[in-house]
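Every protein chain but one is kept in place in this view of the complex.
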Amino acid sequence: MVYNFKIITNNELVFEKYGKEFEVDYKPGSFEELLLRVRDEVHNGAKLLTHPLTGSIKPNETPFKTVYVKKGKGATNIDYDSVVMIENAIITTRKFKIRFPVMPDNVRADFALIDLSLMESAISAVTQA
Amino acid sequence: MVKEIERAGIPVVHICTVTPISMTVGANRIVPAIAIPHPLGNPALSMEEEKVIRRKIVETSLQALETEVDKQTIFEVKY
Amino acid sequence: MGKIKVVHYVNQFFAGIGGEEKADQVAFKQDGTMPIGAQLEKGMQAINPDVEFVGTIVCGDSYFNENLEKAKADILEMVKSYEPDLFIAGPAFNAGRYGVACGTITTEVQEQLGIPVLTGMYKENPGADMYKTKVYIVPTKDSAAGARDAIKKMAPLGVKLATGQEILASCIDNYMPNGIRKNFFETKRGSERAVEMMIKKLAGKEFVTEFPMPDFDRVDPNPAVKDMSKARIALVTSGGVVPKGNPDRIESSSASKYGEYSIAEFDDLTEATHETAHGGYDPVYCNQDSDRVLPVDVLREMEKAGRIGKLHEYFYTTTGNGTAVLNSVAFAKEFSQKLVAAGVDAVVLTST
Partner (left out) sequence: MNLKLELGYIKISDIQFSNESKVENGVLYVNPEDIINLVKEDENIASCAVDIARPGESIRITPVKDVIEPRVKVEGPGEIFPGVIGKVNRVGEGRTHVLKGAAVVTTGRIVGFQEGIIDMVGEGAKYTPFSQTLNLVLTMEPVDGLRPHEHEKALRFAGLKTAVFLGELGRNVEPDEIETFETLNVKEGIEKYPDLPRVAYVQMLQSQGLMHDTYVYGVDAKRTLSTIIMPTEIMDGAILSGNCVSSTDKNTTYHHLNNPVIHDLFKAHGKTLNFAGMIITNENVYLADKERSSDWASKLCQYLGVDGAIVSQEGFGNPDTDLIMNAKKIETVGVKTVIITDEYAGRDGRSQSLADADPLANAVVTGGNANMVIHLPKLDKVIGHINFVDTIAGGFDGSLHEDGTIECEVQIITGATNELGFSKLSAR
(Lines give C-alpha, C1' and ligand atoms only; values in the text may rest on other atoms or scores of the structure.)
Protein backbone atom coordinates (compact mmCIF):
# COMPACT_ATOMS: atom_id res chain seq x y z
CA MET A 1 0.00 0.00 0.00
CA VAL A 2 1.25 3.53 -0.73
CA TYR A 3 0.82 5.89 2.22
CA ASN A 4 0.75 9.69 2.11
CA PHE A 5 3.11 9.98 5.07
CA LYS A 6 6.77 9.25 5.58
CA ILE A 7 8.92 8.61 8.66
CA ILE A 8 12.02 10.75 9.27
CA THR A 9 14.33 9.22 11.86
CA ASN A 10 17.87 8.79 13.13
CA ASN A 11 16.84 5.58 14.95
CA GLU A 12 17.98 2.33 13.36
CA LEU A 13 15.34 0.33 15.28
CA VAL A 14 12.58 2.33 13.59
CA PHE A 15 14.19 1.72 10.20
CA GLU A 16 14.52 -2.02 10.87
CA LYS A 17 10.92 -2.33 12.06
CA TYR A 18 9.11 -0.08 9.61
CA GLY A 19 11.59 0.21 6.71
CA LYS A 20 9.89 -2.41 4.55
CA GLU A 21 6.29 -1.42 5.18
CA PHE A 22 6.56 2.38 5.11
CA GLU A 23 8.79 5.04 3.53
CA VAL A 24 11.48 5.60 6.18
CA ASP A 25 14.01 8.40 5.62
CA TYR A 26 16.70 7.06 7.96
CA LYS A 27 20.08 8.73 8.48
CA PRO A 28 22.18 8.50 11.65
CA GLY A 29 22.90 11.85 13.26
CA SER A 30 22.26 13.95 16.37
CA PHE A 31 18.83 14.88 17.76
CA GLU A 32 19.22 18.41 16.41
CA GLU A 33 20.43 17.28 12.99
CA LEU A 34 17.27 15.20 12.76
CA LEU A 35 15.11 18.23 13.59
CA LEU A 36 16.91 20.28 10.93
CA ARG A 37 16.13 17.54 8.37
CA VAL A 38 12.48 17.70 9.42
CA ARG A 39 12.57 21.51 9.10
CA ASP A 40 13.85 21.27 5.55
CA GLU A 41 10.98 18.91 4.69
CA VAL A 42 8.52 21.37 6.27
CA HIS A 43 10.06 24.23 4.28
CA ASN A 44 9.36 22.14 1.23
CA GLY A 45 5.66 21.81 2.06
CA ALA A 46 5.59 18.74 4.32
CA LYS A 47 3.10 18.79 7.24
CA LEU A 48 4.04 17.51 10.71
CA LEU A 49 1.90 14.55 11.86
CA THR A 50 3.66 13.95 15.19
CA HIS A 51 5.17 16.47 17.57
CA PRO A 52 8.93 16.95 17.18
CA LEU A 53 9.40 16.91 20.96
CA THR A 54 7.53 13.71 21.75
CA GLY A 55 8.49 12.05 24.97
CA SER A 56 9.44 13.76 28.18
CA ILE A 57 13.03 12.56 27.92
CA LYS A 58 14.91 15.71 27.10
CA PRO A 59 16.47 16.44 23.71
CA ASN A 60 19.91 16.50 25.31
CA GLU A 61 19.40 13.11 26.92
CA THR A 62 18.01 10.84 24.24
CA PRO A 63 20.03 10.71 21.03
CA PHE A 64 17.05 9.36 19.04
CA LYS A 65 14.06 11.07 17.48
CA THR A 66 11.44 10.00 14.97
CA VAL A 67 8.89 12.25 13.33
CA TYR A 68 6.01 11.41 10.98
CA VAL A 69 5.28 13.95 8.23
CA LYS A 70 2.65 14.10 5.51
CA LYS A 71 4.44 14.52 2.18
CA GLY A 72 4.33 18.05 0.87
CA LYS A 73 3.24 19.47 -2.48
CA GLY A 74 6.36 21.64 -2.91
CA ALA A 75 7.70 24.80 -1.35
CA THR A 76 4.92 27.06 -2.60
CA ASN A 77 2.33 25.88 -0.12
CA ILE A 78 3.59 25.68 3.43
CA ASP A 79 1.81 24.44 6.56
CA TYR A 80 1.93 27.36 9.00
CA ASP A 81 1.58 25.35 12.22
CA SER A 82 4.33 22.95 11.15
CA VAL A 83 6.77 25.79 10.46
CA VAL A 84 6.21 27.37 13.88
CA MET A 85 6.24 24.02 15.70
CA ILE A 86 9.50 22.76 14.19
CA GLU A 87 11.28 26.09 14.68
CA ASN A 88 10.16 26.26 18.33
CA ALA A 89 11.30 22.66 18.78
CA ILE A 90 14.76 23.54 17.48
CA ILE A 91 14.93 26.54 19.83
CA THR A 92 13.89 24.30 22.73
CA THR A 93 16.47 21.65 21.80
CA ARG A 94 19.22 24.25 21.66
CA LYS A 95 18.51 25.20 25.30
CA PHE A 96 19.95 21.98 26.69
CA LYS A 97 23.61 21.04 26.98
CA ILE A 98 24.25 17.54 25.59
CA ARG A 99 24.15 15.47 28.75
CA PHE A 100 25.69 12.18 27.80
CA PRO A 101 28.55 12.80 25.37
CA VAL A 102 29.73 9.28 26.12
CA MET A 103 26.89 6.78 26.32
CA PRO A 104 27.17 3.05 27.06
CA ASP A 105 25.53 0.81 24.44
CA ASN A 106 22.90 -0.57 26.80
CA VAL A 107 21.69 2.94 27.53
CA ARG A 108 21.64 3.76 23.81
CA ALA A 109 19.62 0.62 23.13
CA ASP A 110 17.05 1.59 25.78
CA PHE A 111 16.67 5.08 24.32
CA ALA A 112 16.18 3.58 20.87
CA LEU A 113 13.46 1.31 22.25
CA ILE A 114 11.63 4.17 23.97
CA ASP A 115 11.72 6.27 20.79
CA LEU A 116 10.37 3.28 18.82
CA SER A 117 7.58 2.72 21.36
CA LEU A 118 6.57 6.38 21.32
CA MET A 119 6.13 6.08 17.57
CA GLU A 120 4.32 2.74 17.79
CA SER A 121 1.60 4.48 19.71
CA ALA A 122 0.99 6.70 16.65
CA ILE A 123 1.38 4.19 13.81
CA SER A 124 -2.20 2.93 13.91
CA ALA A 125 -3.53 6.50 13.85
CA VAL A 126 -1.25 7.52 11.00
CA THR A 127 -2.13 4.56 8.81
CA GLN A 128 -5.85 5.27 9.23
CA ALA A 129 -5.52 8.94 8.23
CA MET B 1 12.62 41.44 14.40
CA VAL B 2 10.19 43.40 12.26
CA LYS B 3 8.64 44.96 15.39
CA GLU B 4 11.97 46.18 16.71
CA ILE B 5 12.81 47.87 13.41
CA GLU B 6 9.38 49.56 13.40
CA ARG B 7 9.84 50.50 17.07
CA ALA B 8 13.14 52.21 16.15
CA GLY B 9 11.14 54.56 13.92
CA ILE B 10 12.00 52.98 10.54
CA PRO B 11 9.09 51.90 8.29
CA VAL B 12 9.60 48.23 7.34
CA VAL B 13 7.98 45.91 4.81
CA HIS B 14 8.09 42.18 5.61
CA ILE B 15 8.39 39.86 2.59
CA CYS B 16 7.33 36.57 4.15
CA THR B 17 6.14 33.24 2.78
CA VAL B 18 3.90 32.33 5.68
CA THR B 19 1.83 35.49 6.17
CA PRO B 20 0.20 34.25 9.40
CA ILE B 21 3.70 34.16 10.95
CA SER B 22 4.25 37.70 9.76
CA MET B 23 0.99 38.77 11.35
CA THR B 24 1.92 37.05 14.61
CA VAL B 25 5.36 38.66 14.83
CA GLY B 26 3.70 42.02 14.38
CA ALA B 27 4.56 43.23 10.88
CA ASN B 28 2.40 46.16 9.68
CA ARG B 29 3.33 46.06 5.95
CA ILE B 30 3.40 42.49 4.57
CA VAL B 31 4.16 41.23 1.05
CA PRO B 32 3.61 37.48 0.44
CA ALA B 33 6.71 35.73 -0.91
CA ILE B 34 6.85 32.70 -3.18
CA ALA B 35 8.34 29.95 -1.00
CA ILE B 36 10.50 29.54 2.08
CA PRO B 37 13.68 28.29 0.37
CA HIS B 38 13.34 30.95 -2.38
CA PRO B 39 11.05 33.78 -1.24
CA LEU B 40 11.86 36.09 -4.19
CA GLY B 41 12.40 33.59 -6.97
CA ASN B 42 11.29 30.34 -8.51
CA PRO B 43 14.01 27.98 -9.74
CA ALA B 44 11.50 26.29 -12.02
CA LEU B 45 11.62 29.38 -14.24
CA SER B 46 14.43 30.84 -16.35
CA MET B 47 16.76 33.42 -14.79
CA GLU B 48 15.08 36.19 -16.80
CA GLU B 49 11.53 35.14 -15.82
CA GLU B 50 12.64 34.91 -12.20
CA LYS B 51 13.95 38.44 -12.33
CA VAL B 52 10.61 39.70 -13.64
CA ILE B 53 8.86 38.12 -10.65
CA ARG B 54 11.46 39.42 -8.23
CA ARG B 55 11.10 42.94 -9.61
CA LYS B 56 7.31 42.71 -9.14
CA ILE B 57 7.68 41.60 -5.51
CA VAL B 58 10.24 44.34 -4.75
CA GLU B 59 8.12 46.95 -6.55
CA THR B 60 5.07 45.90 -4.46
CA SER B 61 7.25 46.16 -1.34
CA LEU B 62 8.32 49.71 -2.23
CA GLN B 63 4.68 50.64 -2.85
CA ALA B 64 3.84 49.22 0.56
CA LEU B 65 6.47 51.51 2.08
CA GLU B 66 4.96 54.44 0.18
CA THR B 67 1.45 53.72 1.49
CA GLU B 68 0.11 54.98 4.82
CA VAL B 69 -1.28 52.12 6.90
CA ASP B 70 -2.94 52.19 10.32
CA LYS B 71 -3.02 48.43 10.86
CA GLN B 72 -1.49 45.19 9.59
CA THR B 73 -1.91 45.23 5.82
CA ILE B 74 -1.05 42.57 3.24
CA PHE B 75 -0.03 43.97 -0.18
CA GLU B 76 -0.79 41.31 -2.82
CA VAL B 77 1.69 41.06 -5.69
CA LYS B 78 0.08 41.21 -9.15
CA TYR B 79 1.98 38.67 -11.23
CA MET C 1 33.94 47.41 55.70
CA GLY C 2 34.80 50.94 54.50
CA LYS C 3 32.43 53.51 53.10
CA ILE C 4 30.03 52.27 50.40
CA LYS C 5 30.38 55.07 47.86
CA VAL C 6 27.40 55.91 45.64
CA VAL C 7 27.25 58.34 42.71
CA HIS C 8 23.82 59.65 41.77
CA TYR C 9 22.73 60.90 38.31
CA VAL C 10 19.83 63.39 38.02
CA ASN C 11 18.49 65.66 35.29
CA GLN C 12 18.11 69.45 35.42
CA PHE C 13 14.70 69.27 37.08
CA PHE C 14 15.74 67.08 40.02
CA ALA C 15 18.88 69.24 40.42
CA GLY C 16 16.56 72.18 40.99
CA ILE C 17 18.04 74.10 38.01
CA GLY C 18 14.80 74.26 36.09
CA GLY C 19 12.32 72.48 33.79
CA GLU C 20 12.26 72.12 30.03
CA GLU C 21 13.84 75.53 29.56
CA LYS C 22 17.00 74.25 31.26
CA ALA C 23 17.04 70.88 29.48
CA ASP C 24 20.15 71.93 27.58
CA GLN C 25 22.19 71.99 30.82
CA VAL C 26 25.70 70.63 30.14
CA ALA C 27 26.74 67.68 32.30
CA PHE C 28 28.62 68.58 35.48
CA LYS C 29 29.49 66.88 38.74
CA GLN C 30 29.15 68.17 42.27
CA ASP C 31 29.99 66.62 45.62
CA GLY C 32 27.16 65.86 47.99
CA THR C 33 23.54 65.20 47.10
CA MET C 34 20.44 66.77 45.60
CA PRO C 35 17.18 66.59 47.64
CA ILE C 36 16.03 63.34 45.93
CA GLY C 37 19.54 61.95 46.43
CA ALA C 38 19.51 62.79 50.12
CA GLN C 39 16.25 60.86 50.56
CA LEU C 40 17.74 57.88 48.72
CA GLU C 41 20.88 58.07 50.85
CA LYS C 42 18.84 58.16 54.06
CA GLY C 43 16.79 55.17 52.87
CA MET C 44 19.96 53.15 52.14
CA GLN C 45 21.72 54.20 55.35
CA ALA C 46 18.75 52.89 57.33
CA ILE C 47 19.72 49.48 55.94
CA ASN C 48 23.51 49.95 55.88
CA PRO C 49 25.02 52.96 57.67
CA ASP C 50 28.26 52.72 55.63
CA VAL C 51 26.45 54.03 52.53
CA GLU C 52 27.53 57.52 51.46
CA PHE C 53 26.42 59.51 48.39
CA VAL C 54 29.79 60.97 47.47
CA GLY C 55 28.77 62.87 44.36
CA THR C 56 25.95 63.85 42.04
CA ILE C 57 26.11 64.19 38.28
CA VAL C 58 23.66 66.60 36.72
CA CYS C 59 22.82 66.66 33.00
CA GLY C 60 20.00 68.25 31.02
CA ASP C 61 17.75 65.77 29.16
CA SER C 62 18.12 67.60 25.82
CA TYR C 63 21.89 67.99 26.20
CA PHE C 64 22.20 64.27 26.95
CA ASN C 65 20.12 63.06 24.00
CA GLU C 66 21.52 65.56 21.50
CA ASN C 67 25.20 65.05 22.41
CA LEU C 68 24.96 61.36 23.18
CA GLU C 69 28.59 60.29 22.60
CA LYS C 70 30.15 63.32 24.30
CA ALA C 71 27.74 63.25 27.25
CA LYS C 72 28.37 59.53 27.79
CA ALA C 73 32.15 59.96 27.65
CA ASP C 74 32.19 62.98 29.98
CA ILE C 75 29.85 61.37 32.51
CA LEU C 76 31.92 58.16 32.52
CA GLU C 77 34.95 60.22 33.50
CA MET C 78 33.01 61.98 36.24
CA VAL C 79 31.78 58.64 37.61
CA LYS C 80 35.30 57.19 37.45
CA SER C 81 36.64 60.12 39.46
CA TYR C 82 34.60 59.03 42.50
CA GLU C 83 35.39 55.27 42.15
CA PRO C 84 31.93 54.42 43.48
CA ASP C 85 30.61 50.98 44.55
CA LEU C 86 27.20 51.79 43.02
CA PHE C 87 25.85 54.16 40.36
CA ILE C 88 22.15 55.18 40.68
CA ALA C 89 20.24 57.17 38.04
CA GLY C 90 16.83 58.72 38.60
CA PRO C 91 14.14 57.72 39.46
CA ALA C 92 12.70 59.19 36.26
CA PHE C 93 9.00 58.31 36.89
CA ASN C 94 7.21 59.01 33.57
CA ALA C 95 9.63 61.59 32.12
CA GLY C 96 10.45 59.94 28.73
CA ARG C 97 13.81 61.53 27.77
CA TYR C 98 15.01 61.40 31.40
CA GLY C 99 14.08 57.69 31.54
CA VAL C 100 15.94 56.92 28.31
CA ALA C 101 18.95 58.90 29.61
CA CYS C 102 18.89 56.92 32.89
CA GLY C 103 18.75 53.63 30.99
CA THR C 104 21.49 54.62 28.58
CA ILE C 105 23.93 55.95 31.16
CA THR C 106 23.46 53.08 33.63
CA THR C 107 24.00 50.52 30.85
CA GLU C 108 27.11 52.46 29.77
CA VAL C 109 28.54 52.57 33.32
CA GLN C 110 27.80 48.87 33.85
CA GLU C 111 29.35 47.82 30.54
CA GLN C 112 32.33 50.21 30.46
CA LEU C 113 33.24 50.47 34.17
CA GLY C 114 31.79 47.21 35.51
CA ILE C 115 30.19 49.12 38.39
CA PRO C 116 26.78 47.82 39.67
CA VAL C 117 24.02 50.16 38.54
CA LEU C 118 20.37 50.83 39.40
CA THR C 119 17.62 53.07 38.10
CA GLY C 120 13.88 53.43 38.48
CA MET C 121 10.98 54.61 36.32
CA TYR C 122 7.31 54.10 35.47
CA LYS C 123 6.65 50.93 33.46
CA GLU C 124 5.26 52.89 30.51
CA ASN C 125 8.38 55.09 30.31
CA PRO C 126 10.05 54.39 26.90
CA GLY C 127 13.32 53.82 28.74
CA ALA C 128 11.76 50.79 30.51
CA ASP C 129 11.23 48.56 27.48
CA MET C 130 14.56 49.62 26.03
CA TYR C 131 16.70 48.82 29.06
CA LYS C 132 14.87 46.49 31.50
CA THR C 133 16.71 43.48 30.11
CA LYS C 134 20.08 45.24 30.49
CA VAL C 135 19.99 46.93 33.91
CA TYR C 136 17.88 46.61 37.07
CA ILE C 137 14.95 49.05 36.84
CA VAL C 138 12.66 49.52 39.84
CA PRO C 139 9.03 50.10 38.74
CA THR C 140 7.81 53.43 40.19
CA LYS C 141 4.59 55.44 40.08
CA ASP C 142 4.08 57.75 37.12
CA SER C 143 4.98 61.01 38.90
CA ALA C 144 7.33 62.45 41.55
CA ALA C 145 4.43 62.10 44.01
CA GLY C 146 5.58 58.46 44.09
CA ALA C 147 9.07 59.42 45.31
CA ARG C 148 8.71 57.84 48.76
CA ASP C 149 7.42 54.59 47.26
CA ALA C 150 10.28 54.58 44.72
CA ILE C 151 12.90 55.16 47.41
CA LYS C 152 11.39 52.46 49.63
CA LYS C 153 12.01 49.98 46.78
CA MET C 154 15.28 51.38 45.36
CA ALA C 155 17.10 51.59 48.70
CA PRO C 156 17.17 47.86 49.60
CA LEU C 157 18.00 46.78 46.04
CA GLY C 158 20.70 49.46 45.91
CA VAL C 159 22.34 48.19 49.10
CA LYS C 160 22.21 44.59 47.80
CA LEU C 161 23.83 45.61 44.52
CA ALA C 162 26.49 47.76 46.22
CA THR C 163 27.46 44.94 48.60
CA GLY C 164 27.40 42.19 45.96
CA GLN C 165 24.56 40.19 47.48
CA GLU C 166 22.64 37.70 45.30
CA ILE C 167 19.73 39.31 43.49
CA LEU C 168 16.60 37.17 43.79
CA ALA C 169 13.47 36.94 41.64
CA SER C 170 12.02 40.18 40.28
CA CYS C 171 8.96 40.09 42.53
CA ILE C 172 11.12 39.72 45.66
CA ASP C 173 13.79 42.37 44.96
CA ASN C 174 11.29 44.70 43.27
CA TYR C 175 12.71 45.21 39.78
CA MET C 176 11.04 44.98 36.37
CA PRO C 177 11.02 41.39 35.09
CA ASN C 178 14.06 41.27 32.84
CA GLY C 179 13.48 37.94 31.12
CA ILE C 180 15.87 36.07 33.45
CA ARG C 181 13.76 33.45 35.28
CA LYS C 182 14.80 32.97 38.91
CA ASN C 183 13.37 30.31 41.24
CA PHE C 184 12.12 30.99 44.77
CA PHE C 185 9.69 29.43 47.25
CA GLU C 186 6.23 30.98 47.44
CA THR C 187 4.27 30.90 50.72
CA LYS C 188 1.33 29.12 49.04
CA ARG C 189 1.47 26.07 46.76
CA GLY C 190 0.81 26.46 43.03
CA SER C 191 -2.74 25.05 43.01
CA GLU C 192 -3.86 27.48 45.72
CA ARG C 193 -2.36 30.39 43.76
CA ALA C 194 -4.16 29.11 40.63
CA VAL C 195 -7.53 29.13 42.44
CA GLU C 196 -6.91 32.68 43.73
CA MET C 197 -5.87 33.85 40.27
CA MET C 198 -9.01 32.24 38.77
CA ILE C 199 -11.29 34.03 41.25
CA LYS C 200 -9.66 37.40 40.47
CA LYS C 201 -9.82 36.78 36.71
CA LEU C 202 -13.51 35.76 36.88
CA ALA C 203 -14.32 38.87 38.95
CA GLY C 204 -12.53 41.03 36.37
CA LYS C 205 -10.04 42.09 39.05
CA GLU C 206 -6.38 42.70 38.27
CA PHE C 207 -4.08 39.70 38.67
CA VAL C 208 -0.39 39.19 37.94
CA THR C 209 0.47 36.19 35.76
CA GLU C 210 3.55 34.35 37.02
CA PHE C 211 4.85 33.79 33.51
CA PRO C 212 4.12 36.47 30.88
CA MET C 213 3.73 35.00 27.40
CA PRO C 214 6.28 36.38 24.89
CA ASP C 215 4.87 39.81 23.99
CA PHE C 216 2.43 39.74 21.12
CA ASP C 217 1.85 43.46 21.46
CA ARG C 218 1.49 45.61 18.42
CA VAL C 219 3.77 48.44 17.35
CA ASP C 220 2.17 51.33 15.48
CA PRO C 221 3.21 51.53 11.82
CA ASN C 222 5.62 54.35 10.92
CA PRO C 223 4.53 56.98 8.40
CA ALA C 224 5.09 56.07 4.73
CA VAL C 225 8.20 57.10 2.82
CA LYS C 226 7.46 60.49 1.21
CA ASP C 227 9.96 60.48 -1.65
CA MET C 228 11.30 57.04 -2.51
CA SER C 229 13.62 58.49 -5.17
CA LYS C 230 15.63 60.13 -2.35
CA ALA C 231 15.20 57.38 0.27
CA ARG C 232 18.01 55.20 1.65
CA ILE C 233 16.72 51.58 1.71
CA ALA C 234 18.37 48.85 3.81
CA LEU C 235 18.01 45.07 3.42
CA VAL C 236 17.55 42.75 6.41
CA THR C 237 16.88 39.01 6.27
CA SER C 238 16.20 36.05 8.57
CA GLY C 239 16.98 33.81 5.61
CA GLY C 240 20.62 33.61 6.64
CA VAL C 241 22.27 34.98 3.47
CA VAL C 242 26.02 35.29 4.24
CA PRO C 243 29.22 35.78 2.27
CA LYS C 244 30.57 32.54 0.79
CA GLY C 245 31.97 30.28 3.53
CA ASN C 246 29.80 31.77 6.31
CA PRO C 247 32.79 33.57 7.93
CA ASP C 248 31.06 34.23 11.28
CA ARG C 249 29.62 30.67 11.52
CA ILE C 250 25.98 31.84 11.82
CA GLU C 251 24.03 28.73 12.90
CA SER C 252 21.58 27.14 10.50
CA SER C 253 18.48 27.89 12.59
CA SER C 254 17.53 30.36 15.35
CA ALA C 255 21.07 31.72 15.23
CA SER C 256 22.68 33.08 18.40
CA LYS C 257 24.25 36.00 16.46
CA TYR C 258 23.63 38.20 13.42
CA GLY C 259 25.85 39.25 10.54
CA GLU C 260 26.54 42.74 9.18
CA TYR C 261 28.04 42.57 5.68
CA SER C 262 28.71 45.13 2.96
CA ILE C 263 27.13 44.88 -0.51
CA ALA C 264 28.72 48.18 -1.67
CA GLU C 265 30.51 46.59 -4.59
CA PHE C 266 27.82 44.02 -5.49
CA ASP C 267 25.26 44.49 -8.26
CA ASP C 268 24.24 40.85 -8.07
CA LEU C 269 24.70 38.01 -5.60
CA THR C 270 26.06 34.89 -7.28
CA GLU C 271 26.92 31.29 -6.41
CA ALA C 272 30.55 32.43 -6.06
CA THR C 273 29.95 35.30 -3.67
CA HIS C 274 27.09 34.40 -1.34
CA GLU C 275 25.26 31.43 0.21
CA THR C 276 22.78 30.76 3.02
CA ALA C 277 23.68 29.60 6.53
CA HIS C 278 20.63 27.27 6.41
CA GLY C 279 21.70 23.62 6.41
CA GLY C 280 20.10 20.68 4.55
CA TYR C 281 19.05 20.50 0.85
CA ASP C 282 17.04 23.63 1.63
CA PRO C 283 19.91 25.98 0.69
CA VAL C 284 20.34 24.72 -2.89
CA TYR C 285 18.09 27.43 -4.30
CA CYS C 286 19.64 30.25 -2.30
CA ASN C 287 23.19 29.05 -2.85
CA GLN C 288 22.65 29.10 -6.59
CA ASP C 289 21.43 32.69 -6.47
CA SER C 290 21.14 34.51 -3.14
CA ASP C 291 19.12 37.23 -4.86
CA ARG C 292 16.22 34.81 -4.36
CA VAL C 293 16.38 35.66 -0.66
CA LEU C 294 18.09 39.06 -0.69
CA PRO C 295 16.99 40.99 -3.85
CA VAL C 296 20.25 42.96 -4.32
CA ASP C 297 20.16 42.68 -8.13
CA VAL C 298 16.72 44.29 -8.50
CA LEU C 299 17.29 46.98 -5.87
CA ARG C 300 20.64 47.92 -7.42
CA GLU C 301 18.89 48.40 -10.79
CA MET C 302 16.20 50.48 -9.09
CA GLU C 303 18.91 52.59 -7.44
CA LYS C 304 20.53 53.24 -10.83
CA ALA C 305 17.11 54.03 -12.38
CA GLY C 306 16.37 56.48 -9.54
CA ARG C 307 13.37 54.49 -8.29
CA ILE C 308 15.08 54.52 -4.88
CA GLY C 309 17.64 57.02 -3.55
CA LYS C 310 20.27 54.65 -2.22
CA LEU C 311 20.67 50.92 -1.43
CA HIS C 312 22.28 51.03 2.03
CA GLU C 313 25.83 49.63 2.05
CA TYR C 314 25.28 47.14 4.89
CA PHE C 315 22.67 44.37 5.17
CA TYR C 316 21.85 42.49 8.40
CA THR C 317 21.29 38.73 8.44
CA THR C 318 20.37 35.95 10.84
CA THR C 319 18.36 32.68 10.74
CA GLY C 320 15.15 31.67 12.51
CA ASN C 321 11.46 31.60 11.92
CA GLY C 322 9.65 30.71 15.13
CA THR C 323 7.16 33.25 16.51
CA ALA C 324 8.94 33.55 19.82
CA VAL C 325 12.46 34.06 18.53
CA LEU C 326 14.08 35.77 21.51
CA ASN C 327 17.53 36.30 20.13
CA SER C 328 16.43 38.12 17.02
CA VAL C 329 14.61 40.73 19.14
CA ALA C 330 17.91 41.71 20.76
CA PHE C 331 19.72 41.70 17.40
CA ALA C 332 17.11 43.94 15.81
CA LYS C 333 17.24 46.40 18.72
CA GLU C 334 20.97 46.66 18.19
CA PHE C 335 21.22 46.95 14.41
CA SER C 336 18.17 49.21 14.21
CA GLN C 337 20.18 51.81 16.15
CA LYS C 338 22.91 51.48 13.50
CA LEU C 339 20.33 51.88 10.71
CA VAL C 340 18.93 55.01 12.40
CA ALA C 341 22.43 56.42 12.90
CA ALA C 342 23.19 55.77 9.18
CA GLY C 343 20.06 57.70 8.17
CA VAL C 344 18.21 54.71 6.66
CA ASP C 345 14.66 55.74 5.65
CA ALA C 346 13.07 52.29 5.24
CA VAL C 347 13.87 48.58 5.52
CA VAL C 348 12.94 45.65 3.30
CA LEU C 349 12.92 42.57 5.53
CA THR C 350 12.84 39.18 3.79
CA SER C 351 12.35 35.98 5.76
CA THR C 352 12.13 32.36 4.81
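Every chain is named by a letter (A, B and C) in the order it is written, and numbering of its residues begins at 1.
Note that in this section a residue touches a chain if its C-beta (ideal position, glycine included) is under 8 Å from a C-beta of that chain, and two chains touch if they have at least 3 such contacts.
The model shown is predicted, which means the values in this text are computed figures rather than measured ones.
Asks: Which displayed chains does the hidden chain touch?
Replies: Hidden chain contacts in the full assembly come out as A, C.
Asks: Kindly state which of the options C:K182, C:K244 or C:R307 is in contact with the chain not pictured.
Replies: C:K182
Asks: Given the full complex, what residues of subunit A touch the hidden partner chain?
Replies: Touching the chain left out of view, subunit A contributes residues 48-51, 53-59, 61, 68, 85, 88-89, 91-92, 95-97, 99-100, 103-104, 106-111, 113-114, 117-122, 125-126, 129.
Asks: Kindly note down the residues of subunit C that lie in touch with the hidden chain.
Replies: 169-172, 177, 179-195, 197-199, 201-203, 207, 209-214, 216, 323-324, 326
As a convention for this text, only the chains that are shown with their structure count from here on.
Asks: For subunit A and subunit C, let me know how many angstrom lie between their CA-based centres, rounded off.
Replies: So the centre of subunit A lies 38 Å away from the centre of subunit C.
Asks: With centres defined as the mean C-alpha position, give me the subunit B-subunit C separation in Å.
Replies: Computed value for the inter-centroid distance: 27 Å.
Asks: Using mean C-alpha positions as chain centres, tell me how far subunit A is from subunit B in Å, no decimals.
Replies: Their C-alpha centroids are separated by 32 Å.
Asks: Indicate the residues of subunit C shared as contacts by at least two other chains.
Replies: Within subunit C, the residues that touch at least two other chains are 282, 321, 323, 325, 352.
Asks: Give the residues of subunit B touching no fewer than two other chains, as numbers and ranges.
Replies: 17-18, 21, 24, 36-38
Asks: Over in the complex, which subunit A residues touch subunit B? Could you list them?
Replies: 43-44, 74-76, 78, 80, 83-84
Asks: Can you check the complex and tell me which residues of subunit B touch subunit C?
Replies: 1-18, 21-22, 24-29, 33, 36-41, 43, 47, 50-51, 54-55, 57-58, 61-62, 65-72
Asks: Which residues of subunit C touch subunit B once you look at their complex with the stated criterion?
Replies: 216-225, 228, 231, 233, 236, 238-239, 278, 282-286, 288-289, 291-293, 295, 297-299, 301-302, 307-308, 318, 321, 323, 325, 328-329, 331-333, 336-337, 339-340, 344-352
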